[in-house]
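Removed: one protein chain of the complex. Kept in place: all other protein chains.
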Amino acid sequence: MSAALLETRGLGRRFGGLQAVSDVSFSVPAGQVLGVIGPNGAGKSTFINLVTGHIKPTTGKVLIDGKDMTGARPWAIAHAGVARTFQIVKPFRGMTVRENVAVGVLYGPSDQNRMSTALTRADEVLEEVGIAHLGARPPGELSVADARRLEFAKALSLNPKLLLLDEVMAGLRHSEIEPSLELIRSLKERGLAVIVVEHVMKAILAVSDQVLVFHQGEVLTSGDSRTVLSDPRVIEAYLGQRYAKRREGGGDA
Amino acid sequence: MARDQVNSFLQATVYGLLQGGLLALIAVGFSLVWGVMNVVNLAHGAFVILGAYVGWELNTKLGWDPFLAMFVAAAVLFVLGYVLQRWLINLVINGPIFITLLLTFGLDLLIVQGMNIAFSGNYRSIHTSYASTGLDLGSIRVPVGRLLAFGVAVLLTIALVLLVTRTRIGTSIMATGMDRGAARLMGIRARHVYALTFGIAAALAAVAGTMVGTVGTFNPASAGAYTLLSFVIAVLGGLGNMYGALVGGLVIGLVEAWAGLYLPGTWVNALAFLVLVLVLIVRPSGLVGRAYYAARVEV
Partner (left out) sequence: MPGVTAAETERDEPSAAAPPGESRWRRYVPWGLGILLLLAMLGLQSQLYVGQERTVSAIFMFVALAQGWNLIGGFTGYACFGQVVFFGLGGYTTAVAMTHWGMNFWPMLLISGVVAALFGALIGLPLLRLKGHYFAIATLGVAEGMREVVTNLTDLTGGGSGITIPTVGEEATTTYLGNDGFYLLFLGLAAFSVLVGGLVSRNKFGFALRAINQDEEAAGSMGINTTRAKVAAFSLSGFVTGLVGATYAFQQAVIFPERLFDVDITVLMVVMVVIGGSGTVLGPLLGAVVLQFLSEYLRQNFTSAHTFILGAIIIVAVVLLPQGAVNYVREARRTGNYSLLANVRRYRL
């Protein structure tokens, strides 16, 4: 069995009477992109929060690089090499874009101590996501697409082995989606594992090696993208007949 | 021997319940304001005492019975509260919380010192012919004044609950408390609703103040203690939770009465604070509030 960067076993979380996530077991090896889809309320975001330590699981385990990190705090998870973006972007509003990214360099695994070095490294990361020219601006002035890139950059500043992207494509124009896909591809080539939670099927199809479908807190099915997206159960629960017909008709919408 | 002890215990319990009801009335407005607008009104105790003074003025100058004067006190404080919220507190309400805290602290200073200047620091009370007479249930003495005050407190709390759940105004208050943005999108005028809420809270405090004046003594310096008690009760009961405030008030009333029996005087206060801190740590949603997806205002 190839060393999985992330593995969950029977992961579950209950909120009072509601079982938000139930019995989720899967693994992601290095250099793979896992797409996660499912209707709203299916538990996708809760699942991410369980992995990144923002919520404690009520059952199950989370293993990162073979090490049991169940219930570890978010900073420990970050130091273990896991980074995430937030669905609603959370920049540090009183700092410049560059300083936002520098936080991760200073406090992440690279544990840099010199401010100037951190800022230089931040510039490199900003270059990678394509917003180096916005380094001195406050995050409040960024457009939606650029703000998403800042979230991306903040995650990358942690030099992660595993990246969790929570709906980074939402609300982007087609022209804005392609650069993000390129970025994900290049990260995959570098050996990162990436988990992409999305509603934009075009993106899922374009980059995923495997796809996981969530439904009512459980994993409905998993497999390679084409198989999963043609699965009648998935169509029933999430995609809808119209989408299925469109796909049958040709082209991937 | 044992009989005396049982008697003292029962007497303390009765006293605690009666006091607790009054404390609940004092705290319920504070809790409402905190729950709906996330404003902690440090001048709340000052409103209580101000209401007491209005009642006292009417009583000494015009001979009004406090249970009549309380309506006037409520009206006066309602207007004051509305104005203060609408044209002062609303100015800073979107900022970090300590801004609002400071504002209400400044108000507290203003009002308390204003009362000191206007009425002097002497202890006052509102006299009636009947308040200190007692009903005797067996060997337990129930002061009439306190019983009436308790009745008023419970009635008003129920009235508040009905207002909030059954009327259009009440619904707009709850809605604004749960999601101000959504409420405004649906045509609710948030500035006005906030002002109404604050006005109602002030009116309730005023009535409570008149009751306080009837069953005991007061002066401007008593304001602070009532604000602090309101904190404790609001937290115990869960913010914005009306019945919770009632429960919280009764609990504190009982705890203070029982503690007064068995502990030397000043440890009682320390106990109250310990309870407060523990509740905040262990169950910040209060004894009665719901733990997870709790709305900010609830019945």
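Think of it as A and B in the order they're written, each chain with its own count starting at 1.
Criterion: a contact is a pair of C-beta atoms (placed from the backbone, for glycine too) under 8 Å apart; a residue touches a chain by one contact, two chains touch by 3 or more.
It should be emphasised that the depicted structure is a prediction, and the values quoted were computed from it without experimental measurement.
Asks: Return the single residue from A:G94, A:G171, A:G191 or A:P232 that touches the missing chain.
Replies: Spelled out, the listed residue whose C-beta touches the missing chain is A:G94.
Asks: Out of B:V6, B:L155 or B:A270, point to the residue that touches the absent chain in the complete complex.
Replies: The missing chain is touched by B:A270.
Asks: Per the definition of touch given earlier, which of B:L17, B:I140 or B:L228 contacts the omitted chain?
Replies: B:L228
Asks: List every residue of chain A that touches the chain not included in the displayed model.
Replies: 52-54, 73-75, 78-79, 83-84, 86, 90-96, 98-99, 102-104, 106-109, 113, 115-116, 119, 136, 138-144, 147, 154, 157-158
Asks: I need the residue numbers on chain B that touch the omitted chain, in ascending order.
Replies: Contact residues on chain B toward the absent chain are 34, 38, 40, 88, 90-99, 101-103, 105-110, 113-114, 117, 190-191, 194, 224, 228, 231-232, 235, 264, 266-267, 269-270, 273-274, 276-277, 280-281, 284.
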